[in-house]
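Omission of a single protein chain aside, the complex is shown with its protein chains in their original locations.
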């Protein structure tokens, strides 16, 4: 089976590219095929890119605090586009202000993300999570 | 009526003389007769000095935190010595550690001090309190 | 919309001032883009500014601080609703003793997504917490702005990190804001992905022309350039070169009061040298272009890169940020807080950051490094670097700053590390050297003399050697994280 394809980008009107770029570089070095959409990327562009590239996962970055608004309905967009169970990660400074992480995490899992990552997450943690989830999925029977 | 006499000092094994000295200087400048016992003064020395000088008030300083132990029974000592209602003030960093002031104040009032003053009290506040209390007492009928 | 605006502007890009009647038509078109634009009445605005007491005019405050060698404090701060914003600004004024009170706009407003901003306001009111990272002043309009100005007793500045400032500025100035942070080169390279450098420059030519128009009517406003760029390990020479170019563009539009910002490198000597060099070089190039009366105070910014999660470590960056600004002789400092790595600070944490900084300024108020050999060396180094870059840009533009800048970015002669903008090469890679100086690992196409590049490379090789790591790009990436690392890793026992 060829290299997994990942779509990365910073959602909404968010200019914070540094962490997303370092993450994308690290994912490439780890052998993934990475479609990096960069900063200020509308939710729809993520989905479009995922379809065009038959991506296995979408990694959404949101640093500027408005991710709580930008990410609403993201999973629905995927489902509408037929990407019913594409792996969805989100990470960064997801909400406005210093809020208890468990609560923030719950909000984004409820939005349909498979995992959410707290501020200051290091790339190693992202890589480990991807590996684990893909392994699990390889084990699983293919989706109906 | 002549100048009021005040006994000042730092109680117990407490070396913190700076604030007590500045306070004593300010009290003198304000016209009081001040008997300054200085640092490391046993409770009994305060009482002795108060009797010898027929003092109107005793101002106890305690900065080093052990005042909560040193000041216990201070009022009783005065009463035993016949100074039943001499005015008793205590001020400084009265207890060990940062503790809520209202609670600390209560402890020292229960020990029989007429007033307790929190960390960082300025001399003006001390002077104002003395003036107020002496005025009140001048108004009162002399004690039985 | 920008197309119309630029169509109305001089057909070909030039640094020249926008002619009066063309600018008149540009303003009409601009104000028509959103309903609150209609609330702007220029003469009424001029009258309001003239009626402001001096201590609420930022231009006056900056000139006074510069003359008295004082360092003013200014935080950032924006939340979604008027009530929250008012409470925040009052807290910063009273609890934080801020000398300058900010209004940061939200990121939808910054990108002129006013409908999205409105949704953010509504959701914030519904959930009773701010879901926006700033205050949507265009949506709220003039009256709300005035209410904020009246709620505080300090000068107010608009912080609007955007390449599209035209509506925000019109409404902000009309509301009584006396300061505006932003510039065509700096923000276009750092805050947007698709917009071209040319468009960004045109947008700020509009803003600078507007500030000049106020000046023509006797109202001096504090315009300010955000030299921090992407905030991520920007070497002083890159920041200052762009400060100088943005400043020349503003002067060409008629601006005579133009502040320059520099993000701290967190190296005491490098920061003091950069602050001193920045003002000297700006004045040097202003003089070359024949502008002899432009006031260019320098503002120092607390660390703009990644912050540590540990609030104790963050408190040190805040405090040291005040020390660096004071010793460097900055006219003002822009503060951060112990919450920086976590999220937008509460009003309390924000005020606390201001007081930590203010105390640091008090302690270092009279310390200067003049005469310190290392400091004098660093100043000369920075000056030589900046001249190498700026001279080349002016040459490429045949003397026109706007044209030269666009061509220089296309060629990578001007470059910004970690830029999100497609029109910026972003090949240049900075890193921190063995002694804590920010140096350049990969210069890309920056026109820096060989002997200077060796200074940079030597320091970085020394670091690689000291840490026993290869001399490669990872030095630059490590340097992005360095100051956000926990102490146990940064400085083990």
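Order of writing sets the labels: A, B and C. Residues in every chain begin at 1.
We take it that a contact is a pair of C-beta atoms (placed from the backbone, for glycine too) under 8 Å apart; a residue touches a chain by one contact, two chains touch by 3 or more.
Keep in mind that what you see is a predicted model, and the values were worked out from it rather than measured.
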Touch list for the missing chain, restricted to displayed chains, reads B, C
Chain not shown: contacting residue from C:63, C:146 or C:355: C:355
Which one touches the absent chain: C:11, C:373 or C:468? C:373
With the full complex in mind, choose from C:129, C:146, C:435 or C:461 the residue touching the hidden chain. C:435
One chain isn't shown here. Among C:97, C:151 or C:445, which residue touches it? C:97
So that we can see where the missing chain sits, which residues of chain C does it touch? 97, 99, 154, 266-269, 308, 310, 312-313, 315-317, 319-320, 322-323, 327, 352-353, 355-367, 369, 371-374, 435-436, 487-488, 490-493
Given the full complex, what residues of chain B touch the hidden partner chain? 10, 12-15, 17-18, 21-22, 25, 38-40, 64-66, 68-69, 93, 95-99, 119-120
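Keep in mind that, in the parts below, only the chains that are shown with their structure count from here on.
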Hey, what chains does chain A share as contacts with chain C? none
Determine, using the mean of C-alpha atoms as each chain's centre, which chain is farthest from chain C. B
Centroid spacing, where centroids are CA-atom means, of chain B and chain C in whole angstrom: 56
Starting from the mean Cα coordinates of chain A and chain B, work out the distance between those two points in Å. 67
